[in-house]
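As you look at this complex, bear in mind that one protein chain is not there, while each of the others sits in place.
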Amino acid sequence: MTSKVAPMREAVADLVRDGDTVAIEGFTHLICFAAGHEIIRQRKRDLTLARMTPDVVYDQMVGAGVARKLIFSWLGNPGVGSLHAVRRRIEDRDPAPLEIEEYSHFGMVCRYVAGASNLPFFPIRSYYESDIPEVNPKIVPMTSPYDDGSEVYVVPPLKPDVTIVHAQRADREGNAQIWGLLGCQKEAAFAADRVIVVVEELVDGDVIRRDPNRTVIPGIVVDAVVEEPFACHPSFAQGYYDRDNAFYLAWDAIARDPATLEAWLREWVHGLDSHADYVEKWGAEHWASLRPGPALSGEVDYGSYA
Amino acid sequence: MTSKVAPMREAVADLVRDGDTVAIEGFTHLICFAAGHEIIRQRKRDLTLARMTPDVVYDQMVGAGVARKLIFSWLGNPGVGSLHAVRRRIEDRDPAPLEIEEYSHFGMVCRYVAGASNLPFFPIRSYYESDIPEVNPKIVPMTSPYDDGSEVYVVPPLKPDVTIVHAQRADREGNAQIWGLLGCQKEAAFAADRVIVVVEELVDGDVIRRDPNRTVIPGIVVDAVVEEPFACHPSFAQGYYDRDNAFYLAWDAIARDPATLEAWLREWVHGLDSHADYVEKWGAEHWASLRPGPALSGEVDYGSYA
Amino acid sequence: MSVPSSDDGGGTRYSKNELMIAASARLLAGVENCFVGVGLPNIVCNLAQRTVAPELQLVYESGVFGARPRRLPLSIGDPTLATGSTAVTSMFELFAFYLQAGLIDVAFLGGAQIDRFGNLNTTVIGDYAQPKVRLPGSGGACEIAIHARKILVIMRQAERSFVEKLHFRTSPGHSGDPAHDRDRGWSGSGPTNVVTDLATYAFDEETGEMTLRTMHPGVGLEDVRANMAWEPRVAPDLAETPRPTADELRLLREELDPGRIYTK
Partner (left out) sequence: MSVPSSDDGGGTRYSKNELMIAASARLLAGVENCFVGVGLPNIVCNLAQRTVAPELQLVYESGVFGARPRRLPLSIGDPTLATGSTAVTSMFELFAFYLQAGLIDVAFLGGAQIDRFGNLNTTVIGDYAQPKVRLPGSGGACEIAIHARKILVIMRQAERSFVEKLHFRTSPGHSGDPAHDRDRGWSGSGPTNVVTDLATYAFDEETGEMTLRTMHPGVGLEDVRANMAWEPRVAPDLAETPRPTADELRLLREELDPGRIYTK
């Protein structure tokens, strides 16, 4: 099996195209900021950005002008407040309008499930007596054909052109393992046309094969594997580093003012060549401060049947 | 949290009732024969037995007269051939007719998913140009409300009165962990009104909590936890014991003749008090012969965030 | 939430947040599991676990069941929630098999606006297409409101947030027609209680309308009225909100929030 390992620059250049629908998924956990930064650095344009929770990473990308549209279910800086660059574009069309298409969390998840499953729609018991379907005509009511005649809503499949997910580890073929919060990464990856998996550690295939139930995304759907430690910062990678809450708080002030935001992008994205430079710029002490103590899983025995 | 630990006799007596729809799930792996035997021993009646693959365990139960109906997707002795007791009742109504309701594998799985998700129906791209919907009116066509107008079929939720699953281990609250083949146990458990989890080993809650991603069935849906080693024999428990293929082959001959089957039930089920007696009757050498070599998973680090 | 400290008149000082937390925690008596949010709901659940609901399992929409956080989680996806929990699952399963299936006993919601029937707006202030303030949107709130068996609302009370008419209905509450509500066939029974910085409310069984049940020490009916846009229904047995006990205050200050992030 040929290796899919590539540097981030190459993976983004090859697989993310202007006008694409891009999903960088990860619910609080494993949000691949480094991929967002590389997309900014390569000045991609007219992207539709899909994500359950447009987090600081999408505020940065929207602020940098790569996006024309957001598809989402919760728009905020979790635990902190607003995404100011996004709000400026929605509230004030500053510097340009931003198209939005919104769901609830479960609606977004089910859109990915439908996309991953090649289903034309997915039923969900939500949206009853809510105004959400009124502002999103893609959410439509449907009646059960069975006796109970239950009413549900259905959502359409979401099939990103590119999904980018981060995992703790993968082998060179892209078989990726994740532990801790799983979010909707599996579904978003299976739903996509192209998939970039970014990992803390590239490992030998045997590490993966020792615990196949831990594999969340199989190499069969993966186009590129990028090894990029700390690529989730300020988000976190369970067992590797903590969430950098101070940065989430700091972002609030940075993003409030377009000039500060621009300066931040210049210094931390455009001014750097790669995520390796970003890691170096933060400094070893910063990374050490985010390192958790150990909490090992224990082993299970699959048994050798020869 | 109060312990849900119970002996098999008590769990089956309390939770399985005449006329119930019962699902003993497990795809080849982790089929809880011991629960089937206890249901036979307690002479339950008029059960509707649901299972993707009515295996030898349902041939035994049908042969013992506990069932009036089967819901299934593949009816056979895997790798061997037919289920003779089941076939006699379907083909010759001997000694009585057996009602059947059949799906494909994916249809059965989606019925459990719908049941587990409280959905009134579940869409599936299958059954096109097949005769299956003609003999099962519960499988009905539906048109996508979106532009593509795709045709799918939908299946109704399956909500067993009782689901019985086997797991390698669980804590006293019923939080159960499984590795190796997962089948549709999670979905069947969440779909059920009552759940019995049978395990090879009861473990301390901390063992479960060290690797929470390994938990397949949470205690919140579990009513009873039964510790019963080798309860899957002649099926297998990954890492604990191998499939007893010789028994699967032997069953073919046993079940061909109602008298032999009856004698087998007398000797191995009614003639024994419990699964512990069954384990003893097979003898330590037999169990030793089914023991696999080790194949450890390795550990992952969840990290301690204090 | 920044509120001034109060005095219970008996010498023990407590903050309004501490009062709200204690009042909310008591509503969880005997509850087995609870969908937790960040901030106050998290402290409320932790306090309830140590007082009125020792079996309470903490569930997070991020996919965690039975969390045992070793520190105060700063988001619902904090890594401390996964480590040592009973189960971590995909969000599809959490929403489909736990929430939509009706397994969640209690959930907390809040919002920028609430109406008298407990409908909530977390989407926009102003017009949807060109909002004055763009809020986060639903997140899981819309389906939580429908499926969690009981909804507790914790909000600061103000005339601009306790409104006659929502700018946007994100999450449904009661309809004002109890017969209709019973026929909806939802697993949830909608909002059951509202706890504010001034008072606590329940919902009337006959009309589904928010009803003033207790006012916090030092708060008068005029304060309550001045901070909501409609004339509130008042329970015949209107009482004072019980003060936090010494034990509750000790737990909050020494164990649960020693840094006073949420209780100050």
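Going in written order, the chains are labelled A, B and C, and every chain counts its residues from 1.
By definition in this document, a residue touches a chain if its C-beta (ideal position, glycine included) is under 8 Å from a C-beta of that chain, and two chains touch if they have at least 3 such contacts.
From a predicted model like this one, the values you see are computed outputs, not experimental measurements.
**Student:** Could you run through the displayed chains and say which ones the absent chain touches?
**Tutor:** A, B
**Student:** Given that one chain is not shown, which residue among A:Asn213, A:Gln238 or A:Ser297 touches it?
**Tutor:** Selected residue, touching the omitted chain: A:Asn213.
**Student:** Identify the residue among A:Val16, A:Val56 or A:Ala116 that touches the chain left out of the display.
**Tutor:** A:Ala116
**Student:** Quick one: say which of B:Gln42, B:Ser150 or B:Ser304 touches the chain that got left out.
**Tutor:** From the options B:Gln42, B:Ser150 or B:Ser304, the contact with the absent chain belongs to B:Ser150.
**Student:** Counting contacts across the full complex, list the positions on chain A that touch the omitted chain.
**Tutor:** Against the missing chain, chain A presents residues 1, 113, 116-119, 173, 175, 186-187, 190, 205, 208-210, 212-213, 215, 218-221, 302-306.
**Student:** What chain B residues would touch the chain not displayed?
**Tutor:** Those residues of chain B that touch the unshown chain are 27-29, 52-53, 72-76, 78-79, 86-87, 90-91, 102-106, 109-110, 113, 124-132, 135, 150, 179-184, 186-187, 236, 238, 242-243, 245, 292, 295.
What we mean here is this: only the chains that are shown with their structure count from here on.
**Student:** How big is the gap, in whole Å, between where the Cα atoms of chain B centre and where those of chain C centre?
**Tutor:** Measuring from centre to centre gives 41 Å for this pair.
**Student:** Using mean C-alpha positions as chain centres, tell me how far chain A is from chain C in Å, no decimals.
**Tutor:** That gives a centre separation of 29 Å.
**Student:** Of all residues in chain C, which are in touch with two or more distinct other chains?
**Tutor:** 64, 78-79, 82-84, 88-89, 96, 100
**Student:** What are the residues of chain A that contact at least two other chains?
**Tutor:** In chain A, the residues touching two or more other chains are 124-125, 150, 179-180, 182, 238, 242, 292, 295.
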